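Every protein chain but one is kept in place in this view of the complex.
Order of writing sets the chain letters: A and B. Residues in each chain are counted from 1.
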Amino acid sequence: MEQQHYLMPLIMVLPLIAAALIRIIGDKNPNLREAVSIITAIIVFGLLIPLANMVMQGERPSFLIAEPFPGIPIELSLEPLGMMFALIAGFLWIITTVYAIGYMRGHHEKNQTRFYMFFAIAISVTLGVAFSGNLFTLFVFYEVLTLSTYPLVTHAGTDAARRAGRVYLGILLSTSICFLLLALIWTYYLAGTLEFTSGGILSGTASNMTLSVILLLFFFGVGKAAIMPFHRWLPAAMVAPTPVSALLHAVAVVKAGVFTLIKISVYIFGINTLIELPGREILLYVVAISILLASLTAMTKDNLKARLAYSTISQLGYVTLGAILATSAGIIGASMHIVMHAFAKITLFFAAGAILVAAHKSEISQLDGLGRKMPFTFAAYTIGALSIIGMPPFGGMWSKWYLALGTLQAGELFLLATLMISSLLNIAYLLPIPLRGFIRQPENQEPGLKEAPLNCLIAMTVTSVMCLVLFIYPDPWYMLASMIVD
Amino acid sequence: MISDNLPALQVVLPLIAAPLCLIIHRPKLVWLFALFICLISLGISIELLSAVINTGPISYEMGDWAPPWGIEYRVDKISGFVLLIVSMIGAVVMLYAGKSIEHEIAPHKQTLFYSAYLLCLTGLLGIVITGDAFNIFVFLEISSLSTYTLVSLGKDRRALTAAFQYLIMGTLGATFILIGIGLMYMMTGTLNILDLAQRIPEVLETRTIRAAFAFLTVGICLKLALFPLHLWLPNSYAYAPSSASAFLSATATKVAIYVLLRFVFTIFGVTFAFEIMPMGTVLMLMAIPAILIGSTVAIFQQNIKRMLAYSSVAQIGYMILGISFASVTGLTSGILHLFNHALMKGGLFLALGGIAYHMGAARIEHFKGLGQIMPWTMAAIVVGGLSLIGVPLTVGFISKWYLVLAALEQGYWPIAVVVLVGSLLAVIYMWKLVEAAYFNNVEPSEVVVKEAPLQLLIPTWLLIGASIYFGINTDLTIGVAQQAAEMLMGAGQ
Partner (left out) sequence: MNTFLGLYNYWIVIVLMMTGFYIVIAQGNLIKKVVGLNIFQTSVIILYVSMGKVKDGAAPILTDGIEIYSNPLPHVLMLTAIVVGVATTALALALIVRIYEDYGSIEEDDIHKQDGSF
């Protein structure tokens, strides 16, 4: 056994301690409660940096938690892709907490203690997903993540929230139990191990037909990646408070899904095995259709958060596509898109939440002229939107570049066309919102409208600046991403 | 001296203690006495299991009469394991019973409850430990008769009809078993299980043995409530006193499954049961509807104890399904689930008892707002529910993993899907409770109840906590289950 590395479990335990503290402090002292959240977030991110340095230098720290089945441990083991995911989750937790304080207070939400508590727990579990050393561990954290975010989705406690909660749990649990678990056990049966291994563990263990079935089970089983037709939970989850939508449903939860898919492609199947499977072809087309349909649906949505949710589904399709292209550029593009999309989409959600708090507007058709009253919010939104579309000078360009390169490497011109059409659709459904805000005349403007709370503005500024920084300086991410395919 | 006689003491101790309860008479004292006996039983079974693991099977000659003439008590890996399950649940539930019985049963009947409980424990332990086929029948009837009594002590008058129904079906089942044993005796002239196992192969090809096999299977399946012979179970569990429901659901059917394993694998052998006779197909054909129909019916129950009872029908289906594969992995999953299901279902019934303690019953409408009022009890129900569903880090997941693995090993992937669909149905019926408990805010004026007393909470959490602990650390459970499975598979060859 390799040396136990205690930094990773420490990082995961810190948010749990914070959750306990938050519960103890409770509503009696909101300032202290939120200070605990922020300070923990900062410490967690601070501790992630030395880990990142280790990974960059080629180390693979690991930690054994338990061994529920002989030969199948629950184990943490860090590799570049997990490091990327952990860094984003850790960094955005700080920002989102800052934002949440403004939002939750501005919106007078109830049960804030419960909110911060489960938020911290969800982060801990997300980090667990990122650190997972084998597919079994990943599955465990994946399931726990579903359960620990359930109280956040149903935070409002209304009938609508309850229904949304049903859809959320229903889809995520049923796909993971019926397909993912089956595929997992099948893999274990064939390969006798679930360790993440470069080059995969499944090559040559069964016929290409069987492996294709397993591939499909895996990809539809990871419901968090929201491939159509198992995408309904994501729009449903939008009843949650905006910080939850922003961090969890645009970043942590869905990214945990696509992260799992990349891991499966690279470390379970292995690129060379994957490329020969007939099931991969089917999947490529399903994902392409999913990308386009989600974009088209997004255009029909008037509710801002719903539109962003469908946009997320479409963008997740990019990552999935990259994962199954089974080319090095595709994998790099997919991993980088996890990062780029995270920063851009969280900016968009922050803006949507800010509009809700400041102007109490949730529908796009109500936004006419609002940009003049809330210039910062709308500016941030515009930057996020441009990054998602893939325009320079924003980070989104890089990932799209590599994804496009990946389709060329794989010789799939049809998919290249899909990516391009989808980018056009992005423009069509994302940009009208700032245009309405800045250009149209308000019909009857209520007096007293002002910018969003300061906390929200700070958060948005940071993330939109990050979109720019990622364009200029994507090197660390690119390094990590290219380490995956080496 | 004492350590040599542990196998006998395991049974004799509760047997003698049961009438003593009537002499002591004061309910509180009786409870303490019974608890003491249960704890000693637990100690004995731990001692026995560790002895078996370290030094191999223990054979004990009752009254120094050498087998096969005398009655032999025999503890091997699987019986040691089941003994541990029964006495562990027996002790935890007894700890719980003190407070709960005081509340649920009229004072003059409380003493009777404890002595019936101890008799039931005697019977169950006896079935497991004995190495004599006829003795199994006797202990089966001891446990059954006391079980009918326990069920009939429930508050609701429907407990009486449930107990009567159970009595009729239980007696039919036991008589079937008796016929089967008689037919085996007719052909072999012996009742000792090991002796039977040696002699049966010579006469295997006769119609009498086949008839014996059929009678035994049907009789045992009645006892273990395998679909469609489960009709007695839902009402009995629903109307029995809370402690009795918990004890029975966690032990009685488990012991019946042990009897099935003993007869089918040890006596008749795998080849006869699964190749000459279509045991695998038959069990599978009953287990699959048990899982699907049991879980589906559970969804529609308003009485939550009844819901859990139907869920038990489904869970029994899982165990039988594992057994029906007749492979080491399949048996491992069945034996594992014996243990795991005992923990989670026992814990859940205890938690429901905590709710019934204040509410008088546990129907879905009583769950309104319980998330706030009884946070610990509800948390126990949620964790137990997650375990029933089979979420990772709980015991339910461990057994499900092995079951699916066993199905895939045989190439039966549709059956693997059935197992997983069963989990989804469990999500639906458990989530009904979660939504009722956490999504309804109660008016403060409406309620005077509060969290269940500590005496109920501690045993509940002991079992629920164990169902998490054994979901993470499985050295003991998987190790023993796997060795027991290998032993059973090897026995017939």
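In the analysis below, a contact is a pair of C-beta atoms (placed from the backbone, for glycine too) under 8 Å apart; a residue touches a chain by one contact, two chains touch by 3 or more.
Remember, predicted model here, so these are calculated numbers, not experimental data.
Hidden chain, full complex: it touches shown chains B. Within the whole complex, the absent chain has one touching residue among B:Ala34, B:Ile89, B:Cys120 or B:Leu178, and that is B:Leu178. The chain not shown here is touched by just one of B:Ala8, B:Ile46 or B:Leu160, and that residue is B:Leu160. The chain that is not drawn here is touched, among residues B:Met186, B:Leu285 or B:Leu454, by B:Met186.
Within the whole complex, the absent chain has one touching residue among B:Leu9, B:Val138 or B:Ile458, and that is B:Val138. Against the chain not shown here, chain B presents residues 134, 137-138, 141, 145, 148-149, 152, 157-158, 160-161, 163-164, 167-168, 171-172, 175, 178-179, 182, 185-186.
Keep in mind that, in the parts below, only the chains that are shown with their structure count from here on.
One inter-chain figure worth recording: chain A and chain B are separated by 44 Å, centre to centre, where each centre is the mean of the chain's CA atoms.
For chain A in complex with chain B, the residues that touch the partner chain are 66, 68-70, 74, 139-140, 143-144, 147, 154, 157, 162, 165-166, 169-170, 173-174, 177-178, 181-182, 185-186, 188-189.
Residues 386, 389-393, 398, 400-401, 404-405, 408-409, 413, 416-417, 420-421, 423-424, 427, 431, 435, 438-439, 441, 471-474, 478 of chain B touch chain A in their complex.
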